[in-house]
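Heads up, one of the protein chains got dropped from this complex, but the rest are sitting where they should.
To keep things simple, chains are lettered A, B and C as they appear, and every chain counts its residues starting from 1.
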Amino acid sequence: MTAADTLLSVKGLTKHFTLHGDIYSKLAGEKTQLLKAVDGIDFHIRRGETLGLVGESGCGKSTTARLVTRLIEPTAGQVTLKNQNLLAFSRKRLKEARKEVQLVFQDPYSSLNPRKTIMHILSRPMEIHGLARSWAEKREKVLELLRRVGLGIEHIDRYPHEFSGGQRQRIAIARALSVDPELVIGDEPVSALDVSIQAQILNLFRELQQELGLTYLFIAHDLSVIRHISDRVAVMYVGKIVETGPAAALFERPLHPYTKALLAAVPEADPAKPPPRLTLQGEVSTPIDPPPGCRLCGRCPRESNVCAEITPPLVDVGDGRQVACHNL
Amino acid sequence: MTEIQADKLAELAVRRPAIGGRMARWRMALGNAWHELRKSRTASIGAVMLVLLFGACIATPWITSYDPIKQNYRERLQPPSEKHLLGTDRMGRDIYTRLLYGGRRLVAIALLAVTFGLSLGIPYGVLSGYFGGKVDTVAMRFIDGLLAFPGLLFYLLVVTLAREWKIEGLANDAVLVFALGFAFMPEVARLSRGSVLAEKQKEYVEASRAVGDSSLAIALRQILPNIISPLIVNATVRLGYVILIIAALSFLGLGTPPPTPDWGSDLAAARDYMETAPLIAAFPGLAICYTVLAFNLFGDGLRDILDPRLAER
Amino acid sequence: MLAYIIRRVAYLVPVLLVLSIVVFTFVEMLPGNIIDTLVGTEGNNDPEVRKILEKEYGLDQPVYVRYAKWLTRAVQGDFGNSLVTRRPVAVELMAGIPATVYLAVVGISLSMLIAVPLGTIAAVRRNTAIDYTAQVTSLIGISIPEFWFAILCVLFFSLYLGWLPSSGFANPFVDPWASLKFLILPAAAVGFRQAAYTTRLTRSSMLDEMNKEYVDTARSVGLSEGKVIFKYTLRNAMIPTITISGLQLANLLGGTVVLESIFAWPGIGRAIFEAILQRDYPLVQAGVLVLGVIVVVMNLLIDLTYRLLNPRVKFA
Partner (left out) sequence: MAETVPNTVLALDDLTVRFHLRRGDLTAVDGVSFAIERGQTFGLVGESGSGKSVTAKAIMRLIPDPPGEIPRGRILFEGSNILDKSNAEMRGLRGRHIAMVFQEPMSALNPVFTVCDQISDALRTNLGLSKAEARERVVELLSLVGIPSPHKRLDSYVHEFSGGMRQRVMLAMALSCNPGFLIADEPTTALDVTIQATILELITGMIERLGMSLLFITHNLGVVAHACDRVGVMYASHIVELGDKKEIFAHPQHPYTVGLLHSIPRLDGQAKYLTPISGSVCNMMEPPAGCKFHPRCAHAMDVCRREIPKLKEIAPGHLAACHLHDRGAA
């Protein structure tokens, strides 16, 4: 892999939220707590590939999406976009970066402004980035976008409430495409949709990637969706990446106990497959003031003494796979 | 792409709403508004009452020929008759005429005051809510301070000041507009801030930021249109409240001094004749009631229409 | 919890500051000054006397110094003397507070007693005659000017029927029967309007709550409809109702100016109103400040009650 192949890389990316940090809490003697939403993660995405980021709710996947787009500012770490340090970007350069990286959100109902027509929603980004000058030019581009995402052109002057969830998600995708981005980040873009619609949208993502050579960071909690769409996968647990690797290998032979547990818990739509079960103990650990050591401590079937003290680093295990576990 | 589609595409690409088109759109919007209004009986009744009220206010000089101020001692305290629809007061002035002129003034003051309050409060609340952080904290503490003024007292202070400075006539009305609007401002600011905070959570705001829209543009062009409905409802109901306040102030003798026609002070003046001519006190009271009720009904109905949670009840 | 209370109390500081500045500015903005009043009344316009008086009243100092001094004294309860009675303003004000509290508390309690059951029934029997009656009555209640309603009450019950005195006050501890007779009309006038608000509020929050899933859950385990409505649902619906009623009580404590003056009720509202008419501005200034403080403190208490009633809200 050469550096030129890498579109986005993230090193030690960290976001801590402070709880009870203000003066009143201090006056009342409350302890300041740190919510370590994202705690030093590394990953990279190569041009043209899809990296799937999977984990349970609250593990920091969505925060990661917002950090790499600088919708929120990280506490520490580096984000490199096309070999440039995204965090050091000037206002102007950041605006350009907004054109290069686009987001598709989870909730198709709240991600479109209900008071704006589809024409406005899709042409506004072009306006901001000066991609289309005249009204007619914008109009033509918007119609082209609608066609591209499989919507009828007669939809252009309608409002979002006239569309179904799946159609809205198509509009949201069209908006992301309106600025010709290189990287599209999908933050659970199909989890609010019904199965039959979800399949349509997944196919659309695939088609667009092939047509436009897009790069995806695809975030989801549904493992089958991740398996389906991703080339490589990163598994997150409470602010940390515990395992990454090519999708096929990772799903066939998971190495980290958490990945194994996740896979075992999925109920597959096939009565012949083994029933879902949980191979871990207890419930998801808290990201608030987590103890040192591995985040899975206390739940893991393969725990040893060292786990409670030292956070396992993400180490290469060959075949492009990395795992953060002391007891492989 | 089929040929028909290509045609349609070309047509859509070229067709731009012309002026006539825009007019049509307005007409459609108006039609839709009426259609929506019909969904709520409360709102329709309120709307009809308001149309009558505004109509009477606008048409005042044409629907009465009396002078509201000129006294006529030969016709004091007359009961309702063909000549004087609602009778005359203790100065022999036609009550119907005084009600019309008083209402005109009252409604105008209320409308201006509420508009003033909205124009102060909306930007204040929207910006405070959108930018958040320390600015927001300070701004909201200031609002809390203003909200700490109990009931009528703030108006009493302002009206007193106006009296001491001998501000009279139109200037006095302007002071009233200012005071009432300023007192409405904290509520508007709070409400719009609350809506902005709720709206800010929605992903379309994040989406706007993600495509590189500027903060001010997001706050004003994206968020503002979405928070208007509760504000309209609030302002409508507030109009009724403002009218009650103005009436109460003039009832207390702190409004515009006589002989200016004024429902509140006319009512106060009629108190002395309550036993002999109770109708004189009844009419201004009924007029206030009608006006406030109209605004309340309309506001209530509007809330039902605009609040999707109530839509299916 | 503690942190929350500390936070809320700390928030009071800027609020009270705004309040005090506005109240102070009010007197500052009056044309002329206290010397004019003093000198003017005595027909003496000697510049020397003015100078001495100015010094005595500290008017030669810059405005912020005077504000600081005034505030320091006000915090200690010293608001100066009334220009009319020459007695300390604090004494004059304290005399009015009990009557105001008496009226406000009785009025609010009366309204809650009527409005909560009425609002609940209206919500449960939605779109029936009871509901429409309750809705129309409460709409009229919030639309009718309270002074007009009061006058109508006086007209009917005092002048026409002669059952009740038209105005006045008696100490309930001295003559409870007379006091009650004096109380009925003003309390009804306060109560009617409040009841109108509270009925609407109870109805709409009951409707909100009745749509929630926990109501179905309660039914699905076989609880009786009465229990579902009056225990499970009403308890939730009462949270906003009690909160708003508290706010209204706070407002009534300072806002019954009109009713107090119609019924010659010797409360603080009437005291301030009369002070305005008599141009007794130290009393006005202090009165508004005191009422503002009462409102602010009441709001704090209501907020804390709300948080106690509602286990969902964390003290953060």
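The definition used in the following text is that a contact is a pair of C-beta atoms (placed from the backbone, for glycine too) under 8 Å apart; a residue touches a chain by one contact, two chains touch by 3 or more.
These numbers come from a predicted model, not from an experiment.
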Touching the left-out chain: which of C:A218, C:I242, C:V257 or C:I272?
C:A218
Of A:L71, A:L202 or A:C297, the one touching the omitted chain in the full complex:
A:L202
Contact set of chain C toward the excluded chain (per top definition):
212-214, 216-225, 227, 232, 235-236, 239, 309-312
What is the set of chain A residues that contact the non-displayed chain in the whole complex?
56-57, 164-167, 194-200, 202-203, 206, 221-225, 227-229, 247-248, 251, 261-271, 273, 275-278, 280, 283-284
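Simple rule for what comes next: only the chains that are shown with their structure count from here on.
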In terms of CA centroids, furthest away from chain A sits chain C
Considering only C-beta pairs in contact, identify the chain pair with the most of them.
B-C
Where the centre of all protein Cα atoms falls, which chain's Cα centre is nearest to that point?
B
Averaging over Cα atoms per chain, report the distance between chain A and chain C in Å.
53
Centre to centre, by mean C-alpha position, how many angstrom separate chain A and chain B?
47
Need the CA-centroid distance for the pair chain B / chain C, whole Å please.
24
Residues of chain B whose C-beta touches two or more other chains:
none
Help me check something: in the complex, which residues belonging to chain B touch chain A?
1, 5, 8-9, 12-14, 16, 201-204, 206-213, 222, 225-226
Of all residues in chain A, which touch chain C in the complex?
20, 24-25, 27-30
Give every residue of chain C touching chain B within the complex, in rising order.
11, 14-19, 22-23, 26, 29-31, 126, 139-140, 142-148, 151-152, 155, 159, 207-208, 250-258, 261, 269, 272-273, 276-277, 279, 284, 287-288, 291-292, 294-296, 299
